[in-house]
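Here is the structure we will look at.
For this depiction, one protein chain was excluded, whereas all remaining protein chains were kept in their positions.
The block that comes next holds chain A.
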Amino acid sequence: MLKTRIIPCLDVADGRVVKGVNFVDLIDAGDPVESARAYDAAGADELCFLDIHATHENRGTMYDLATRTAEQCFMPLTIGGGVRTTEDVRNLLLAGADKVSFNSAAVADPDVIARAADHFGSQCIVCAIDAKTIEWDAEGNPTKWAIFTHGGRKAALDKDGHPIDAVEFAKLIESKGAGEILLTSMDRDGTRAGFNIAMTRTIADTVNIPVIASGGVGNLDHLVEGVTEGHASAVLAASIFHFGDYTIQEAKEYMASKGIPMRLN
């Protein structure tokens, strides 16, 4: 049966891993290719590179990283950050990425997803959605989530000046041909308090494409909750793996012990 995926994400700036990766046997912890190799050997199911500066001038560095990673890691590689046009997608795919993730550009113009999916196939087009809870019911349960851009600092507004509803936006980009949604809860990101479960479940149950849960993982139970309660098809995490709190194998074995189908061999 299909296994739940664990996807370590590396934040990259100017060709170097930003947060650093704390593995034994790593010659250069700041080199994304070295880190990718370590995750490949550790049994990660996919890898994600996020270009956090994504200035036009350093695109070439990202292409070079994709090429070098693809030469050594025979597993799916997603690259995101600063992707704006179908030409960006083409360049990243040619360089060696297997999937490319849109974010702000898809909020500004959802049709860019359609153009990219028509050209390259939905299977390689990911849409990243960064969202925060903006409404709660009388009992304090979250009921509405809105899209944020610019690292969660700026609320995205529609043409009438209203916040963009994350659930409606997820449906929209699914209809445009996105193959997968990378859903990050901006109110949880970096808190280590766990995923925004209500938002993850609402969106995962609404769309028929896979949803990757992201933002807020602090321990292995959070990964389990993302799948069992959040209904995510995959979980993405950065710091718990980078800093050596847990290995990929520990996470997989723990999730399997909770009844989640995992790829253990």
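One rule holds for everything that comes next: a contact is a pair of C-beta atoms (placed from the backbone, for glycine too) under 8 Å apart; a residue touches a chain by one contact, two chains touch by 3 or more; residues count from 1.
Here is the rule we use: contacts and distances are computed from a predicted model.
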Chain not displayed: protein name in its UniProt record ("Methylmalonyl-CoA mutase C-terminal domain/subunit", "Peptide/opine/nickel uptake family ABC transporter, permease protein", "Probable chemoreceptor glutamine deamidase CheD" or "Imidazole glycerol phosphate synthase subunit HisH"): "Imidazole glycerol phosphate synthase subunit HisH"
Hidden-chain contact residue, picked from the options A:Ser35, A:Thr61, A:Ser122 or A:Thr200: A:Ser122
Of A:Asp40, A:Asp64, A:Asp109 or A:Asp221, the one touching the omitted chain in the full complex: A:Asp40
Candidate in contact with the missing chain, chosen from A:Leu10, A:Val33, A:Cys48 or A:Ala95: A:Ala95
Per the touch definition above, residue among A:Pro76, A:Pro110, A:Gly152 or A:Gly218 touching the missing chain: A:Pro76
For chain A, the residues touching the chain missing from this view: 1-5, 40, 45, 67, 70-71, 74-77, 93-98, 120-124, 179-180, 208-210, 231, 233-234, 263, 265
